[in-house]
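Dropping the structure in here first, questions after.
Missing here is one protein chain; the remaining ones are kept as they sit in the complex.
By written order: A and B. Residues from 1 in each chain.
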Amino acid sequence: MTTRMDITARRKPANVVLYVVCILLAILSILPFWIMFANATRSTYQVQQQAISLIPSSYLLDNLKVLSGKTFDPIVGFINSLIISTGATFCAVYFSTLTAYALVAYSWRMRQPFFTVIMAVMMIPTQVTSIGFYQFMYRLHMTNNFLALILPSIAAPATVFFMRQYMLPTLSLDMVASARIDGAGEFRIFNSFVIPVMKPAMATQAIFTFVTSWNSLFMPMILLTRKENYTMPIMVSLLKGDIYKTEYGAVYLALAMSVLPLLVVYFILSKYIIAGVALGSVKE
Amino acid sequence: MQPGVKRIKGVSYAKYGYLFSIPFVLVFLFFSLYPTLYTAVIGFTDLKGVTTTSFNFLKDPFANFTGILNNATFQKSFVNTLVIWIINFIPQLSLAMLLTYWFTGRARNIRGEGVFKVMFYMPNIITAATVAILFASIFGYPVGPVNSILKAFGLASFDFSTSPWASKLIVAFIQFWMWYGYTAIILISGVLGINPELFESAEIDGASRGQAFFRITLPCLRTILLFTLITSLIGGLNMFEIPKLFNWNGGPANETMTTSVFVYAQAFSGTYLYNRAAAASMIMFLIIVALSAIVFYLMRDRYEARANRQARQAKRALRRARKGAAA
Partner (left out) sequence: MKKFVSLVLALCLLASLSVLTSASAAGGGVINLYSFTDEVPKMIERYIELHPDFGYTVNATIIATTDGLYQPALDQALAAGGAEAPDMYCAESAFVLKYTQGDMSGYAAAYADLGIDVATVVKAADIAQYTIDIGTRPADGALAGLGYQATGGAFIYRRSLAKDTWGTDDPAEIAKKIGPGWDQFFKAAADLKAKGYGIVSGDGDVWHAVENSSEQGWIVDGALYLDPAREAFLDIAKQLKDNGYHNDTRDWTDAWYADMKGIGEQPVFGFFGPAWLINYVMAGNSGGTKAGEGTYGDWAVCEPPIGFFWGGTWVLANKDVAAEKQAAVAELVNWITLADDDQSLQYFWANGTLNGEGGTKDTVASGTVMAKSNGELDFLGGQNMFDVFVPANQFANGKNLTQYDESINNLWRDQVRQYTAGNISRDEAIAAFRQTVSDTMGID
């Protein structure tokens, strides 16, 4: 009896700490979004005088007017960004799971060397290989082609690594074996048995890949030079093109517009983060 | 590692291992290997200047590499990178672990659990450029929110960006704040992947929550923890956007210049020293490989390692025995 009393007595202050920490972190998470949305309604000069403000102002329509006079076309940007990010996310998540499955489920001679190669690829710094990548794409006439931004994500070493690490303790190879006895083909086993098991991992990786791809600026900016191909981040960065005359109110409005779709996608996929999905197939 | 399914009824499944790896390998060869080799090669050449396309190999092939290693700014940027990574990563992992501990507990019922979990990752959604601008304003000098607070306490306003430690701490804090949610989500998803029966049986055996965490959760989390350590190490040593954007190119006296910012400065700002930038990248690559190997070694599964060693020894013994028989 005493021990149980002790536990409940000890748990209470811990709970207070938990809520204080979590609420603090939550505030820290919301604040920048709040500032961004508030600044979207403030005039450029209000922003210059005081960049951080929690109080919205009344310049939303003016900022919108400034935006419509610029090379900012949210619909074209949204469609381009969506094609690239969805394509890249699908490629990264699906093929990484497939590659991880090859690494976990089959025993083949090159398995260990292959995994080592994947790990090594992950460690290459990206700043300078981008020079070689760009020149290669230029020679292939793949600039202004979305595939140059989508296809490379098929080889996403970090995602493969995560999928492998997640699959090792999660996937039951006995179940794979029993599916085989039922006469299912290997590719079908992967699609209809392995994928459902990997869903939580795929959803989290999908969020990460989508966010990274949506926000990426450096490569798209170098590769996409035509107005009709610009992604949303490129359009936003063009608004800041000239330090001498930056319309900050409009820039924040553009930023807010480009982050909104991302938030929607995140909230849709976040049910996997919240619920954690019961891993039915693990139970034997 | 679990042994793969080798054969069932004499059918070899190994070919599917190759087959399913083909997309990755093809794309890798096509989109990654060429740029990487290109970079490696120009590290040994005299390629610099923006319009130069032809280059010659240097007489002393390692001149760029020794040049970089003796470069005081590179050395400084390397130390900066390590310092910023460590003061960001230790609290980041600790907080992520704490959150994992709190949010995977089966007994505790946290109000608004889902909302909290969703919030933690949100800092990562904003682009680094925006984050950098916001923080630069927050720590603005001589006027800014933080300096207003200092003044309210009767202190003089403080120029955070000229102070070596303050600027490093701020960059580290931004990194911490942007990535703790990511790490926590990865860890939580790892814990959720653990077979729940393990916890059920531990509960029946009367294990406390703490015991379950240290005896079941942590060991089962080893593979995911390894992932977190390795990716964070790689990401940390390649840290680029925040240091670059927060303090322009590495801040006054280069106090927040990281190696990636250094590489970028060499390759793209001003004189286009591609060859030296390539050499610096390759040096960073080797350092990352070495550090990752150490992490892998420290985090290896001891049982598995022993099993592998025994298997190797057995094979060798078999070979020796065969050789003996042949002779």
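To be clear about the criterion, contacts are C-beta pairs under 8 Å (C-beta built on N, C-alpha and C of every residue); 3 or more make two chains touch, one makes a residue touch a chain.
Owing to the predicted nature of the structure, the values given are computational and were not obtained by experimental measurement.
The absent chain, not drawn in this view, touches the displayed chains A, B throughout the complex.
In the complete assembly, the contact with the undisplayed chain comes from A:146, out of A:146, A:166, A:252 or A:272.
Note that of B:142, B:196 or B:219, the residue touching the chain absent from this view is B:142. If you put the hidden chain back, the residue from A:65, A:109, A:227 or A:271 that touches it is A:227. Even with one chain removed from view, chain B keeps its contact list with that chain: residues 48-51, 53, 71-74, 136-137, 140-144, 159, 162-164, 248-249, 251-254, 262, 265-266, 268-271, 273, 276. The omitted chain makes contact with chain A at the following residues, 44-45, 48-51, 70-71, 87, 134, 138, 144-147, 151, 185, 187, 191, 217-218, 221-222, 225-229, 237-238, 240-245.
FYI, only the chains that are shown with their structure count from here on.
The geometric centre of chain A is 16 Å away from that of chain B, both derived from CA atoms.
Chain A contributes residues 11, 15, 18, 21-22, 25-26, 28-30, 32-33, 35-36, 51-52, 95-96, 98-99, 101-111, 114, 118-133, 135-136, 151-152, 154-155, 158, 160-162, 165-166, 168-170, 173, 176-177, 180-181, 186, 190, 200-201, 204, 207-208, 211, 215, 217, 233, 237, 255, 259, 262-263, 266-267, 270, 273-277, 279, 282-283 to its touches with chain B in the complex.
Within the complex formed with chain A, the chain B residues making contact are 1-6, 8, 13-21, 23-25, 27-28, 30-32, 34-39, 98, 102, 108, 110, 112-131, 133-134, 137-138, 140, 144-145, 177, 181-182, 185-186, 188-190, 192-197, 220, 223-224, 226-227, 230-231, 234, 238, 240, 259-260, 263-264, 267, 274, 277-278, 280-281, 284-285, 288-289, 292.
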